[in-house]
Each structure stands twice: as C-alpha cells, then as structure tokens.
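Below is one structure, written out as structure tokens; the observations come after it.
Certain chains of the assembly are absent from this excerpt, and the rest are unmoved.
Here the chain labels run A, B and C in written order, and each chain numbers its own residues starting at 1.
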Amino acid sequence: MVLAKVVGTVVSTHKEQSLDGAKFLLLQQVDLEGKNSGGFIVAVDAVDAGVGEYVLYATGSSARQTKRTDKKPCDTVVMAIVDQWEVRGTTKYNKNEQT
Amino acid sequence: MVLAKVVGTVVSTHKEQSLDGAKFLLLQQVDLEGKNSGGFIVAVDAVDAGVGEYVLYATGSSARQTKRTDKKPCDTVVMAIVDQWEVRGTTKYNKNEQT
Amino acid sequence: MVLAKVVGTVVSTHKEQSLDGAKFLLLQQVDLEGKNSGGFIVAVDAVDAGVGEYVLYATGSSARQTKRTDKKPCDTVVMAIVDQWEVRGTTKYNKNEQT
C-alpha cells in the first residue's frame, strides 16, 4: 500500500455502468514526513475519506477486494484512513494532535 | 486510475482474435493542471471517448472488468470520461466551461 | 498496452515445461514518433510478429488471455501488430507507406 493525502475529487458522468455511484478521489503521494513527494493518482473511495486526510491506497486486483469495488474496473482504492505513523520510534503524524 | 488525455488512435488488423472490434486509443498522462506530464499509453476504449477528451484509465486485471474487455488480452482500459476535477477546492477543469 | 518495436529474439531450452514452444521476442519501447525511448522487455509472441514490426504488448494477468499463453508463467505478450497510428489527426506511422 502507499501513503497518500486526499487533495481533491474527479467527477465523471459517462463511465462504465458498474461504476455508477463510485466516488473518485485525487491522491497525492507523500514521503515519511507527510510532505508531497511528487506523484498523484485517482482512487475509488471505500472508506468515506475526506480532502486533507492521510490514507492508504491499494492497487491492482487487490483494489477490487472491497464491498464498493468488487468486480469493477477499478485499479486503485482508498481502503484505510491513517490515524498515525511512526518511524524508528518517532511519531511522524498523529491525527489527534493536528491543529 | 490515471488521469489522461486522448490524443490519437492505433490501428491493428492482425491481432489476437478476441480483440476483434476493439478500439485502441493513444493516451497522454497529464498533471493536475491538465498539462502533458510526459508518459503515454495505449488503451482499449470502453466508453466511446474521443480525441481531446480527458479520461480515466485503469490497468492490470481491472482493465478486463468492462463489457468490452472481459477475458481479453487488454491491460489498459478507458473506463470513464472526465467532466471535472478539483484540487483543494479549486476547479482545475470543467468540460462545460471549455471553449 | 505499450507501443514497441520487435528488435530480436531470446532462446531458452531449459524453462518451465508449460512454455515449450513459446517464442520469446525482444521488444524496444518507442515514443509517439516510433523512435526507441529507452526501455526494453521480453514478450511471448501470440501473433507471429517479426523483427522490425511495430506491435502492442500487454502485461500482467492480461498477458495470459491469449490461446498461446493461457495458464503459463508469461507476464508480457505481443497481442497485436500495428498497421498505423495517428496523433491529433497526423499519421505518425503507416505500415504500407514504409519503404
């Protein structure tokens, strides 16, 4: 999985029918400090994530292993909202300590 | 999924038989401003997209989860035509406002 | 799928048994002008492509969706020989106009 931040949304009216109701999120990949690391990707939201939240996304066939993406032409899914991460014992991000 | 712009087409007469009738589109990957970001890829069209339109494409086994690509040797599919996207509350592209 | 040019072949006597009879092609990835863009890959040939031809290849599980690659440890297949491609209305390559 990849650590990313939700930065926006994509709207599509005309799409493969099985995707009706899917919500597309724009995600920016981040480094271990939570800073934008350059790449971005579009994912289907499986967990009601919002703009500004840190999330994990999964790709490939694993992106179809959620209730909202099963059997759909979706190769990227947000499957977790991140509360906290730490590197070598140091907390790099804690959702509850954000101001 | 990846945000891209349809820039052309590829024609192939001699191909795996299951692909008869498939339409191959040339897609250029774009950045969050909609500008060409360097890479391109060839996709099967599942949604009747046209040259000049912004689209989303899916890859891998997920590219076979459309009616037109099921069980075919296709690893990239255009599964949505993009109407609009926004980043941190700012609309970066709106199809209806293009001139 | 990726646009590439067949530039050579690979011979392997000792391989997973299910691959007996498979023909391995060396492919060089090309840009939209048909020029070598740096990368290369080895693919199983599903369409009797020859050295010098432009082709499309598919990767991942989609590379097993041809008669010749079904259930085999093959992650890249040439599934189409390219006749022509065009970008924004301009023909970049036409097989019949080559000399």
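Quick note on the criterion: a residue touches a chain if its C-beta (ideal position, glycine included) is under 8 Å from a C-beta of that chain, and two chains touch if they have at least 3 such contacts.
As the structure is a prediction and not an experimental result, all values here were calculated from the model.
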Margin query: Assuming the complex is a homo-oligomer with 3 chains given explicitly, what is its full copy count?
Written below: 5
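FYI, only the chains that are shown with their structure count from here on.
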Margin query: Roughly how far is chain A from chain B, centre to centre by C-alpha average, rounded to an integer in Å?
Written below: 21
Check: If you average the CA atoms of chain A and of chain C, how many Å lie between those two points?
Finding: 33
Checklist line | Sequence positions of chain A contacting 2 or more other chains | finding: 60-61
Note to self: Using the touch definition from the top, list the residues of chain C that touch chain B in their complex.
What the structure shows: 1-3, 31-32, 46-47, 56, 58-67, 69, 77, 79-89, 92
Checklist line | Partner chain B, residues of chain A touching it in the complex | finding: 7-16, 18-19, 24, 26, 40-44, 51, 59-61, 63-64, 71-76
